[in-house]
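So, subunit A:
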Amino acid sequence: MSMSRKIKGAVTAAGVVASLVAVNPTFVRAEEVTLTMAVPDWPPTRIMKKFFDEQYKPKSGNTVKLDVDFIPWPDFYTRVNASLTSGEQKYNFIVSDSQWLGAFVEGGYFRQINDLLDADPDFMKTFMEIHPNPLNAYATYPHKSTNYYGFPQFPDVLVNFARKDVLCHEAEQASYMAKYNKKLPCTGEELDAMTWDDFNNVGEFFRRKKGEMLAGKPADDDFYGIAFQAGKSYDFSSMQINGFIWQMGGDVWDETKVPNGQAEGVVNSPEAVKALEKYLNLIDYMPPVAKTGTMDIFKSDELFREGKVAMNIDWIGLGEASLDPKSSKVSDKLVVGMMPGTMGADGKMVRWSNIGGQPFVLTTWTTPQQTAEAVEFVKWWLSADIQNQFAAGGGQSAIKSVYSDPKYVTYRPWNRAWAASLDWQKDVWHVPQFFELLTQQQDQFDLAITGKQDAKTTLDNIAKFQQSLLTEAGLIQ
Partner candidate 1 sequence: MSTIEIRKVTKAFGEFIAVRDADLSVAAGEVVCLLGPSGCGKTTTLRMIAGLERATSGDVVIAGQRMNDLSPQKRDIAMVFQFYALYPALTVRENIAMPLYHEKLSSSEMASRVSRVAEILHLREILERLPGQVSEGEKQRIAVARAIIRDPNCFLFDEPLSRLDVELRHSMRGQIKAVLSNLSKATVIVTHDQLEALTMADRIAIMRDGLIEQVGSPHEVFAKPDNVFVASFIGTPQMNLIEVQFKDYSSGKATVTFDQQDVVISVNPGVARLRPGKVTVGVRPRAFSVVPNGTVDAIGAMAELIEPMGAETLVHARTVTGSDIRVVVPREMKVKPGEALHLVPDPAQTHIFTDDGRAVRA
Partner candidate 2 sequence: MTMHAMSAIEPTSPPPGVLAIRADNWRLAIVAGLALSIFAALTLPASVSFWVVGVAAAMIAAAFVVNAYRRRYYGGLLVAPAIAVLFVMNIFPLLWSLGLSFFAYQSNQQSIRFVGLNNYIKVLTNEIAAPGNWSALVNTALFVVLTVSAQMMVGFLLAMLFAKQFPLRKYLLILVLTPMMLSVVASGVFFTYYYDPTFGILSYVMNAITGGQFILMDSKAGAVAGIVFADAWMWSPFVMLLVLAGLVSVPKYLYEAAAIDRVSAWRRFWSITFPYIRGLLMLALLFRTIEAFKLADLVILLTKGGNDTMTISYHLIRIANEQNKTSEGAAISYVMLFMVIVLTNLYLYLANRRNQES
């Protein structure tokens, strides 16, 4: 048997394999452009797809198809991350949590859009209509720089969902007044004026056992005053705790101060410890599931919709279900205010909060033709008309002209809190180490929430870890 025979054999075999697995050639005709999009499966993205199919007319005259992959929320990151990091190059548009920007920009997956903005004044104009806080959160990397990447898909903030039937009940009002010498918040404006101390009082006040009187009737189950996120998974405690820390004068590791910003001494500053303690104290008044470390944003929302709590701090994005009588026992009792604040030394309310919501971004392998169509699509999406329709259908808009329109507050009960809240939004950690920082912090917060560890130890551990990790990464010198 000669060498040549062997090689010949191998080549033949390879040929067979090649013909078996030949790549399906896709001939894209010039006038047909498909934009593939990975989105979480929920109403804001469903609406986007619906509007696109019903209303979008590309100016270029091309046939533009938006091929949307609706991925269930719990697996969204896993799917997107695997797709990006494996080099699958499947999607042109990706809905991304703002904190993912760092990791995926550094990985070379998310496309910078400054050139597109510069080339298209219209686009730039539309883009700059976005409120600066969401703009910084959703579009910039490094954070608060002028390198732009994303557009708001669904901007979101934390608000206070409350039950007016319980809060406005005369008997409750009277006994609250008797106990705290303050009015029990009942209207939206009164909710807006709440501090965390008031929130604490509401929690204490409304702790009712089954059978005790609640709003004039015996309670059919244990009832609690307050709830907010205190869950271990993803960011389901950090997003709340960050607000406490900022409001009370503390800070998290600030990426805009690289390389001089420190973690040690900042993250575990006395102010931050006090803030965390305040957060932890409130948990005592919450439904028992909080003690298991699984009271995430969905669980507290569920407790609220089932009528087990009087107030729940949660994302607007989860609000729609509270309004639907099929999924909510409190649909006709809803009143919404801003998230409570902290009274500053100057007598002014401090309301810092961590921004939620998601931008969507373009990927680097998107072709120029696709990019051109994508820009047109984004301009259309951010246009006042579509944004208004979006808001009317249950979305939120970060475009000034849209949310400052008087119509805006009529769309949904929480919209009254929207504009004022936007001014107090901050974001964290657009760095590639985001997930490591988050995971460790969530683990530590969970230990504190479930009573295994005090606030000081918790923040010390977090500071120590962050200092070491970020130093190693060159972000702290």
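Just so it is clear, a residue touches a chain if its C-beta (ideal position, glycine included) is under 8 Å from a C-beta of that chain, and two chains touch if they have at least 3 such contacts; residues count from 1.
Candidates were picked such that all candidates are chains of the complex that A comes from, given by their letters.
Being a predicted model, the structure only gives us computed values, none of them experimental.
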item	value
Interface partner of subunit A in the complex, by touch - 1 or 2	2
Residues on subunit A engaged by candidate 2 in the complex (per definition of touch)	1-3, 5-6, 9-10, 12-14, 16-18, 21, 77-78, 81-82, 84-87, 103-104, 106-109, 221-222, 231-233, 287-289, 291-294, 303, 306, 308, 432, 435-436, 439, 443, 446, 450, 465, 468-469
